[in-house]
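In this view, the complex is presented without one of its protein chains, the others remaining in place.
Chain IDs A, B and C follow the sequence of writing; residue 1 opens each chain.
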Amino acid sequence: MKAVVVNPPNAGVEVRDVPSEPPSQGKVLIRTRLNGLCGTDRGIVSGKLTFSRPPLGYNYLILGHETLGEVVEGNGRLRKGDLVVPVVRRGCGSCLNCNLGRQDFCETGNFTEIGIRGAHGTMREEFLDEERYLVKVPNSLGELGVLLEPLSNVVKALNEVEYVQRRMWWRCGDSTYSCMTAAVLGSGPIGLLFSLALKTMGFNVIVANRRPPSEVESEIVEGIDAKFVNTSEKVDIRPDLLVDTSGHPSAFIPVLPKMKKNGALILFGTTGNESYGMTAEDVTTLVENNILIVGSVNASKSDFEAGVNFLLNWKAKYSNLLEKLITKRVKVEEAPDVLTRKLPGEIKTVIEWK
Amino acid sequence: MKAVVVNPPNAGVEVRDVPSEPPSQGKVLIRTRLNGLCGTDRGIVSGKLTFSRPPLGYNYLILGHETLGEVVEGNGRLRKGDLVVPVVRRGCGSCLNCNLGRQDFCETGNFTEIGIRGAHGTMREEFLDEERYLVKVPNSLGELGVLLEPLSNVVKALNEVEYVQRRMWWRCGDSTYSCMTAAVLGSGPIGLLFSLALKTMGFNVIVANRRPPSEVESEIVEGIDAKFVNTSEKVDIRPDLLVDTSGHPSAFIPVLPKMKKNGALILFGTTGNESYGMTAEDVTTLVENNILIVGSVNASKSDFEAGVNFLLNWKAKYSNLLEKLITKRVKVEEAPDVLTRKLPGEIKTVIEWK
Amino acid sequence: MKAVVVNPPNAGVEVRDVPSEPPSQGKVLIRTRLNGLCGTDRGIVSGKLTFSRPPLGYNYLILGHETLGEVVEGNGRLRKGDLVVPVVRRGCGSCLNCNLGRQDFCETGNFTEIGIRGAHGTMREEFLDEERYLVKVPNSLGELGVLLEPLSNVVKALNEVEYVQRRMWWRCGDSTYSCMTAAVLGSGPIGLLFSLALKTMGFNVIVANRRPPSEVESEIVEGIDAKFVNTSEKVDIRPDLLVDTSGHPSAFIPVLPKMKKNGALILFGTTGNESYGMTAEDVTTLVENNILIVGSVNASKSDFEAGVNFLLNWKAKYSNLLEKLITKRVKVEEAPDVLTRKLPGEIKTVIEWK
Partner (left out) sequence: MKAVVVNPPNAGVEVRDVPSEPPSQGKVLIRTRLNGLCGTDRGIVSGKLTFSRPPLGYNYLILGHETLGEVVEGNGRLRKGDLVVPVVRRGCGSCLNCNLGRQDFCETGNFTEIGIRGAHGTMREEFLDEERYLVKVPNSLGELGVLLEPLSNVVKALNEVEYVQRRMWWRCGDSTYSCMTAAVLGSGPIGLLFSLALKTMGFNVIVANRRPPSEVESEIVEGIDAKFVNTSEKVDIRPDLLVDTSGHPSAFIPVLPKMKKNGALILFGTTGNESYGMTAEDVTTLVENNILIVGSVNASKSDFEAGVNFLLNWKAKYSNLLEKLITKRVKVEEAPDVLTRKLPGEIKTVIEWK
């Protein structure tokens, strides 16, 4: 069958035929409907993500970790036609957190990630997977399900913040977040999903980038009653919660002195490539104001499930707004092209399988 | 204007004219669209709920605490035409929890509750309220917003359980609740809202009553992929989470020995009228199995907001199923009739204001 | 060597010779210094604790789970002469909580407990144990270490309460417990250890029993600035936290209506033998006041470690008061006698090994 194939750590990508997996007792056969593309995919294709590697015994890796699939042959819980999304990371099998289904907190680093490291991904016509790694998506969500994987990581990060911020009273006097501001640095798909989720939690939301918004960004940010700010102009952001999706220390370190007391900073982005000075005054700011910073990666299956609920919610509340996050649909033959360059005005590009 | 008026602690109810409130700086004028009826309303009408009382300076009480209203004149955040639901309890103004907006945990008991104790309710053509007590409901939810108030109490109880059960690992090995069973005792509106919410959280859900399900109950329970059991027949329920909405010790005490280890019991119902023996063996069960019981009442504004998200979710996922919870719509003139008897097959009866 | 031997589920106890265990790689050899006696031991001896059983392959059980031992031959962390206390419960090896070292929350019930079910206890001259089951006790604590095992269970229960009560603000306006009252039902060793720990946490403490205090009880209760109340007389207890160490529903159910709002009840005792009516009004009390009840059993190794800190603390603060908890020391030959009757004025009876 056709698949999008890479050779990490070498650069390059091609669409070519790969052998089908032999049927396996207890595994579910899934036909791929959509794959989302993200920075990690492009990082692998460019040869820059040095941790990427083929599965044991293979000299190639099938790409793809953002997936919407359809069950071809059902088993116990899953029935033919059900929409499913596979979780990306699979636990190391030995550490305490992996044994709890919290492989996103794997202590050993010996996990695999489909389409990324040590396990084939889903940019292929069909694939087999164990039921325990498959998250069911209601049919009413339809193709929006392809957003679930990136969203799951957002959900995990926000769950982290909600839990840790109970270290003190971090709500308004009416118990909500209505008096609080969350600022999201970056307006890519992850930035916009954070914005949607934070709005749903009740925050006032600011989306920040170093440029004016694109048309689609404007539409989405206004549609959810958030605010876009161009940080290349003089702006005054004073957030209670800061989310960095950029990976640039130069983006978030200058905001630290403006954060509200007891605030939190989520570090999510990793693709920056720079160094930026942290001063003793910055440290004093963090200390004197009890500010918390939490790095967050990956997601548990429960975060995927919570992500389904967010998507249903947004579909009901914002009608067609969510579809606008998918700015381009391509055929698999076009994958090598869209995997080697960022498209103009792109939020999420997806590969459609017929 | 017309209002549904009671004279607690005396029995009785009538629809009659009451004076309009004078406009008040900073208050929002709201036209009532729907009122839900619940056991508390009927308890007040029957004269049995002895804590019910008129506002200071009044010799009558306007009934009504389940509300969907529409803003007549907007102010800052709220605009004409916005749908809103007022929170029921208003804090004592002095205790620590009330000052945090957690009047549901009021320490003094000196709170008021609209339509119940010390404050007029919303069974009237229109009412004034402070913005801070009003929860905005997306227009896409429409009349389902009338379910928000009862749902908010369910949300609060489930938040309690999710937080306290982090005392140990209380999830499946994949981090979800997919291997766990929640049993809900009672299939009234509260029981069904619990079932919907628990299903959304990922539990296997059993709805239990001492009789077979009504047609609507069957439809809803099956529609959400839960299971109805008739406990007047021999059944074997072994829940991880037990929710009592009946208020009958005879309903939940016999289930204690069957609960899974580390399980939790939510006590929500209060309308039972009986005594049931708790044995030393029951106590041993609770101790040896680390079982937790939590009584839960009322809700914070943040629980109302989370309730909005549940409703949007269910609307998207279950389409028209939710509307079936509203089994009867009556005019205000019929209010005294439906407030003095439980209707056959009733889940939620609502008063429609034109 | 000499050991105290029982034949559960049959009644009876004898001191007799048992074979020594063969040395085992990686196990630590420990000489027993003291054994504490508790209700569980007497329950096994009386034949009433039907869950007690010998280890696989044995037709007898060596009694003893409250221990102070001394290392005979050291290994890595433990050195000759170190004082140690073995944890009682050993995990099932399969459930999630046991794998986390939280065998006190074992989900399967397939654990063993030394001296109680399925594993030999420590009422013998010496025993072998794995280092991971041994808690080191500072030499400065000396014989007080024999109190560690019962104390560990108290610590676990209080940790449970501290965690779960963060569901809302459950502290005074100065962030302490200084305005709050804890009432402990029962003045046996467990009741007194709870009282000491609660006092250390900052609560006002009431120790309640159905009789006047013994002389030693008075001395200890006064020495820690707590208050003893005789509940056979008319008393008015209004606790924020209630701890039942009696196992009698008739002891704690009547106190429920007097509990402060948002309060908590710890169920710890299991030895009652009765039934007591819980009324719908009791249920309403629990619901309307957000009261939480938590059954608590056993302890993790971390609770033993926290227990060491409590003991050190009390030794420094209360000087010789703690020694008074040990009301009698007997030789092993007297064990059958003191295991078959409760001694007058007894708090903790211990067996001294020479």
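The rule is simple: a contact is a pair of C-beta atoms (placed from the backbone, for glycine too) under 8 Å apart; a residue touches a chain by one contact, two chains touch by 3 or more.
Note that the structure is predicted; figures quoted are calculated from it, not measured.
Q: Out of A:122, A:152 or A:296, which touches the unshown chain?
A: Result: among the candidates, A:296 touches the missing chain.
Q: Of C:112, C:300 or C:349, which one is in contact with the hidden chain?
A: In the complete complex, the chain left out is touched by residue C:300.
Q: Among C:78, C:312 or C:330, which one touches the chain that has been omitted from the display?
A: In the complete complex, the chain left out is touched by residue C:312.
Q: Could you list which residues of subunit C touch the chain missing from the display?
A: Considering the whole complex, subunit C reaches the absent chain at 99-102, 132, 138, 140-141, 169, 171-177, 200, 202, 300-302, 305, 309, 312-313, 315-317, 319.
Q: At which residues does subunit B meet the chain that is not included here?
A: Residues touching the hidden chain, for subunit B, are 96, 99-100, 166, 169.
Q: If the missing chain were put back, which residues of subunit A would it touch?
A: Contact residues on subunit A toward the absent chain are 96-97, 100, 102, 104-107, 109, 160, 163-164, 166-169, 173, 244, 247-249, 253, 260-262, 267-280, 282-297.
Methods note: only the chains that are shown with their structure count from here on.
Q: Express in whole angstrom the distance between the two chain centres, defined as the mean CA positions of subunit B and subunit C.
A: 41
Q: Taking each chain's centre as the mean of its CA atoms, how far is subunit A from subunit B in angstrom?
A: The mean C-alpha positions of subunit A and subunit B differ by 35 Å.
Q: Counting only Cα atoms for the centres, state how far subunit A is from subunit C in Å.
A: 48
Q: If I count partner chains per residue in subunit C, which residues reach a count of at least 2?
A: 96, 100, 166, 169
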